[in-house]
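Worksheet for the structure shown next.
Right after this comes chain A.
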Amino acid sequence: MAEIIIKNGFVVDPARKINGDVMDIAIKDDKIVEKVGSGAKEIDARGKVVMTGGVDIHAHVAGPKVNVGRLMRPEDKLFKSPNAQAPYRIESGFSIPSTFKTGYDYARMGYAFVMEAAMPPLHSPHVHEEIHDTPIIDQGALPVFANNWFVLEYLKNREIENSAAYTAWLLAATKGYGVKLVNPGGTAAWAWGLNCLTLNDPVPFFDITPAEIISGLMQTNEYLGLPHSIHIHQNSLGTPGNYEITLDSFRLAEGVKANNKFSRDSVMHSTHVQFHSYGGDSWRNFESKAKEVMDYINGQKNITVDLGCVTLDETTTMTADGPFEHHLNQLNHLKWANTDVELETAAGVVPYVYDKDIKVCGIQWAIGLELGLYAKDPMRTFITTDHPNAGPFIRYPRIIKWLMSKKAREETLESMKYTDKVIDATNIHSLDTERTLYEIAQMTRAGPAKALGLSHIFGSLAPGMEANVVVYDLNFNDMPDDPEQIERAFLRSSNFIKSGDIVVKDGDIVSHGNKRTFWVNARVKENPQVIRDIHEKFLKEYTVGLGNYSVWDCLAPNPYVIDIDVEA
Partner candidate 1 sequence: MPKWITQVGCPYCGSSCDDLEVLVSDDGKKVLETRNACVIGNEIFHHASNPNRPTRPRMRQEDGTVKEITYDEAIDYTAKALLKAKKPLIYGFGSTNCEGMSAVGRVAEKAGAVLDNCASICHGPSFLAIFDNGYPSCTLGEVKNRADVVLFWGCNPMHAHPRHTSRYSIFPRGFFTTKGNMQRTIICVDPRETDTAKLADIHLMIDQGHDYELFDAFRTVLRGHDIPDVVAGIKKEQILEAAGKMKNGRFVMIFYGMGCCHTDGRNHNVDIAISTTRDLNSHTKASIMAMRGHYNIAGPGQVWSWQFGFPYCVDLSRGTHAHMNPGETSSIDLAMRDEVDCFVNVGTDAGAHFPIEAVRHLKKHPFITVDPNICMASEISDLHIPVRIVGVEEPGVVYRMDNVPIQFKKVVDGPDGVLSDEELFDRVYERMCELTETEPIWILNRGHAHGSSTAEQ
Partner candidate 2 sequence: MKEKIVLNMITQRAIEEGQAMEKGKTTPEYFKACSIVEMNPEDMKKLGIWRNTNVRVTSEAGSVIVKAIEPTQYVPPGLAHIRQGVWANQVVPPRTQSTGTPQYSGFPVTIEPAIDERIKTALELVQGAVGLWKEGGN
């Protein structure tokens, strides 16, 4: 690695309030710098847009349930795998791509960092094995906490300090990045075939409610001062009328203040809100409540969201929300995989076809986009598809196209079989908002980097930042009339420099770059009770020895460890 200069591009860097200024971006080794010498390699970006590398706050790209999806869907590969780009590795699959294809496709789109959104702690070695087989992109993973027996016990007794000590231990043991909640209490109930559909449903046996779990983990998170807030997939996902439960969950964050040294303001990241913004009381009168949900978010400062946009593809749903997948399977009767993980969590996987000619799918599509259009603060609203749940991540450029072009939205809406019914049940048709490149950069870069507590390395092109620079073939001053060109430009970048390595040229991979695994090491003062509890549970209830549980260092061979010292 040496010096590179990207010359004369339209720089879009919201973190520095730069909006289309023609500038040079200089790189030395793996950092952005003020200037470089005359020997620097030049990349001509004249007439093209230059941004920092994308940051994906929520995608299922590595680990056991992703792999169950791959394993159980050979038909996702048949005639759907692109030809390998010699001399690089074979790429397989559409909705659940192989690790190689995952790394390559993210890189082609100019993404530098991807957060694996749900890591079952017992399976964390598997998650890390997949991460280190995913080329180019930096990754972290969020262990799941909200149905974990230790957490449920500590929070039932309101022992935040113990909960924090356990959380810190588990983050280090799993090399995890932050605190993920999936269907709090509901997944624990699923171990007996049950669920928690509201915030006050008692969790069987544990004598605690989802609301108490959410509040308790929020307190735990801020007690530790982790870089990221809690990251929550709320109860009652995908059910008509669930927006009220969504709003109830949001309200738990009212008055809670962010405590951290990473310039993060939020205390709750609510993920794939599209699945949680449903009105009506059945699929018959199902309707959008995107406005109600976004109105609330717009009025707050300490909550961030990602969209979870439906892309109208055949895809594979997968979530630690075990009972939801069982429910979905009873609706579509396709194959169903499930894994209940001892003491910790569960997961389910079901293929799903979002058919634009099915009314409900059309409404779901509209809800995701409405959320993105209603958002007043693009720094707190991020573009995702909950990959692969609402669609594969390679559709991000398509979502950008829809958000940037009313024409593109109308074309899709018009192509549906039940256009009028979708219009009746949503507001998409009346929304004229078109997002700008500046806002798109906020929603895919500056915003998620800040929410993850990584704004000191990602999300901006300021000198000193990680040298992630992407060039898109779009003329800032003369954006194309044809929205398809927007999608094409974002799908295959002209150039992508990742940590100082040129990894993509003209949309093709040219290097495997140098990927890293991000994890958080929070040091708390020794807590003998928690240590005793851990030893006891491993002796009595787990089937794996404590000594074989913590992820070996060699499984995350290129670590980026964020150390935190927690003052008692």
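Keep this in mind: contacts are C-beta pairs under 8 Å (C-beta built on N, C-alpha and C of every residue); 3 or more make two chains touch, one makes a residue touch a chain; residues count from 1.
Here is how the candidates were picked: all candidates are chains of the complex that A comes from, given by their letters.
The model shown is predicted, which means the values in this text are computed figures rather than measured ones.
Visitor: Tell me which of 1 or 2 touches chain A in this complex.
Guide: 1
Visitor: Spell out the part of chain A that touches candidate 1 in their complex, as residue ranges.
Guide: 30, 62, 64, 66-68, 70-77, 81-84, 87-93, 96-100, 122-123, 125-126, 129-130, 132-135, 191-193, 227, 261-262, 326, 329, 334-343, 346, 349-350, 456-457, 501, 512-516, 540-548, 551-552, 555, 557-563
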